[in-house]
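Single-structure report; data block below.
Here the complex is missing one protein chain, while the rest keep their positions.
By written order: A and B. Residues from 1 in each chain.
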Amino acid sequence: MTAAQVAALVGGRLVGADRSISGVGPLDSAERHELAFAEGKVPEDNKAGVLLVREALPGRTCVVVANPARAFARLLAQLFPEVDGLLEQPRGVDVDQPAPSTWVETFVHPTATVHPSAILGVSSAVHAGAFVGAWCQVGAGTVLYPNVVLYPGTIVGDRCRIHAGAVLGADGFRYQSDPKGPQKVPQVGRVIVGDDVEIGPNCVIDRAFLEATRIGDGSKLDGLVMVGHNVQIGRGAVLAAQVGLAGGVKVGDGAMLGGQAGVAEHREIGAGAMVAGQSGVGRDVPPGEAVLGSPAMPLRVARRVYAVLPRLPELVRAIMREKG
Amino acid sequence: MTAAQVAALVGGRLVGADRSISGVGPLDSAERHELAFAEGKVPEDNKAGVLLVREALPGRTCVVVANPARAFARLLAQLFPEVDGLLEQPRGVDVDQPAPSTWVETFVHPTATVHPSAILGVSSAVHAGAFVGAWCQVGAGTVLYPNVVLYPGTIVGDRCRIHAGAVLGADGFRYQSDPKGPQKVPQVGRVIVGDDVEIGPNCVIDRAFLEATRIGDGSKLDGLVMVGHNVQIGRGAVLAAQVGLAGGVKVGDGAMLGGQAGVAEHREIGAGAMVAGQSGVGRDVPPGEAVLGSPAMPLRVARRVYAVLPRLPELVRAIMREKG
Partner (left out) sequence: MTAAQVAALVGGRLVGADRSISGVGPLDSAERHELAFAEGKVPEDNKAGVLLVREALPGRTCVVVANPARAFARLLAQLFPEVDGLLEQPRGVDVDQPAPSTWVETFVHPTATVHPSAILGVSSAVHAGAFVGAWCQVGAGTVLYPNVVLYPGTIVGDRCRIHAGAVLGADGFRYQSDPKGPQKVPQVGRVIVGDDVEIGPNCVIDRAFLEATRIGDGSKLDGLVMVGHNVQIGRGAVLAAQVGLAGGVKVGDGAMLGGQAGVAEHREIGAGAMVAGQSGVGRDVPPGEAVLGSPAMPLRVARRVYAVLPRLPELVRAIMREKG
C-alpha cells in the first residue's frame, strides 16, 4: 500500500514523496516500512516511513488530515479485514490484493449448538462451541465469539459483539424459604440486549425473575463483568472490567463505572454519573455525580478523605497527648 | 389455563368469577390475560386478570392462599417446564396442552466430552461443550450447563446445577522453591460438591493439594466466584457474585458473603456469619458475627466509622487550628 492510497482512503492530502508501507506501528517504534499517526508533536528520532498528521513535516512523507486518530482507526479497519468478527490477518497485510469478502451470511460453526427455535439475523456469526438456546434471537451483524452461551429466551440486538465465554441468561439467584428448606424460585424472565452493544469475555448477565434484564443500545461491558437479575442498563453506558451489579440495579444512559466497582441491590446510578474503580455503591447516585470509595462518597469529598487518611495515626497520637 | 386450575394446582381457593390466563407478570405491569401475586396491598390501578393473594379483593378474580410467594413459585415451576435443566418455553406457555416430559435419562449432548471412566447419575444432563474428565462422578438429577469443565477426579452430588462456563478441579496454585526455579507442586486432591448445590456461571473452584476442596449440601454460589484450593464450605452457605476465597479458607454452615467480598488464606468464617459486600477478611469471623469493610470490622463499628469518614478532613483542620 502506498501513502497516496492511504490519503485516498482516509480523505487526506499527501505531502512529500509517495512511498510504500507494509504495515502500521506506534509512533515511538514504527519503522521505515510502517505508517504511524501523531496527535501532537512528532519526536525528532521518529523513523516511520509515512506519518498521518494534522500538519505536514518538512522532508517527511505525510498524509494530512483534520483528525489523525479517527483517520487511523478507519485505516486499521481497512488494513485488517475481519471475517465473521475475527481478524483474518493480524499484521502487515498486503492490501494491494483484493480483500477477501469480510462477511458471510449467518455463519454457524460446526461445533456450535443452535436450537431449532432460535432466530439468527443476516450476517450474524455463531463461532465454535457457542450455544444458542431455545427461543433466542440474535440480531443482524451480531457476532457470538467462541464458547458464548445464550440460555433459552435471550434476545441480542443488531451489530453486537458478545466475546468468548460470556454467559447470558442464566438463572438469577433467588430462593424462597419453605418448610422443606430453601426452594429455588424459577427465574422465567430473560435477558434483552440492545443494538451495538459489546460484552467482554467471560461476562455473566443473569436473566430476570419475570420480565427482563436489559442492556441498552451502544453500551459497552469489559471482561468479567457481573450483571445480576432484573438489572436495567441504559444507552451508551460503559462498565469497566470486573464491575458487579447486584439484582435490580439501574444504570442510566452514558454512566461510567470503573474497574471492580460494585453496586448494591436496587440502587440507581443516574445518567452520566461516574463511579470510580473499586467503589462500593450502597446508595443512589444522582445523574452526573461522580463518586469514589467503598462506601462511595462524592468524588471531591473522597479525594480529601483519602489525602488525609495516611495521617490518621499521627492525628490520634496528637489528640491522645492533649487529653493525656 | 384457568384461575380454577391455578387454585387446584397450588392448593388455594378461587374467589370471584373463573377466567383464563395465558401467562404471568409482575404486580405493577401484569395485564388482563395474566396472573400476578401480591404479598401485601394490591395497587388500585392493577390490571392483572387473576390475583394470587392472602385475602380476596371484592370484584376481582382471586386465588387465595396462605403464602402467595411460595404458591407463585410452584405455579412457575409448572408453567415453565424444563428439559434437562433448560427452560423449554420461556414465556406464555399454554399449559392446557400436556407438558412435555420434563426430564430424560442421562442426557449427554453430542458436543460434550465425557471420559469413559466417569460416572453419570440417573437423570443427569451434560450439555453442549461440557467436559467431564477421568474418574469424575456426577450425581442424580444434576445439570452441567454448556461449557462447564470438570477436571479429572471431581465429584458432584445429586440435584446440583453447575452453570455455564464454571470450572471445577483445576490445579491450585502452589510452587516449591527449587535450585532450578520455582517448581509446580502437583495438586493431586480433588473437588467434592455436595447435594443441592448451585454454582453460578464462570465460577472457578480449584482442587485441593492432597485431599479435597469441599462445598457442602445446599450451598449456593453466584456467578464469577473464586474458591481456592483446600477451601471447606459448609451446608447452606450463600456466596454472592465475584466473592473470592483464598486457599484453605473455611466457611461455616449458613454463612453469607456479599458480592466481591474476599477472604485471606486459612481464615475461618463461622457458621451463620455475615460478610458484607466488598469486605476484605484477614482474621477469623466468629459464628453469627457480621462484618463490613476492608479490612473487615464488626458491622456496628464499621457503620459508625464510615458515617464519620467523610468528616475526616474537617477534623484534621480543626485539630491543626488548635495546635497552630
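Structure notes:
Keep this in mind: contacts are C-beta pairs under 8 Å (C-beta built on N, C-alpha and C of every residue); 3 or more make two chains touch, one makes a residue touch a chain.
Worth saying up front: this structure is predicted, and the values here are computed from it rather than measured.
Interface note for the absent chain: among B:I162, B:I233 or B:A246, the touching residue is B:A246.
Only one residue from B:S123, B:N202 or B:S219 touches the chain missing from this view: B:N202. The residue from A:G12, A:G165 or A:G216 that touches the chain not shown here is A:G165.
When the whole complex is considered, the residue among A:A8, A:A73 or A:V122 that touches the unshown chain is A:A73. Touching the omitted chain from chain A are residues 24-26, 29, 69-70, 72-73, 76-77, 79-80, 86-91, 109, 111, 127-129, 145-147, 161, 163-165, 196, 198, 200-202, 218, 220, 222-224, 236, 240-242, 259-260, 277-278, 294, 306, 309-310, 312-313, 315-316, 319, 322-323. The chain not displayed touches chain B at residues 111, 113, 129, 131, 133-135, 147, 149, 151-153, 165, 167, 170-171, 173, 175-176, 178, 181-186, 188, 190, 202, 204, 206, 209-211, 224, 226, 228, 242, 244, 246, 260, 262, 264, 280, 294-295, 297, 301-302, 304-305, 307-309, 311-312, 315, 318-319, 322.
Definition applied: only the chains that are shown with their structure count from here on.
One inter-chain figure worth recording: chain A and chain B are separated by 27 Å, centre to centre, where each centre is the mean of the chain's CA atoms.
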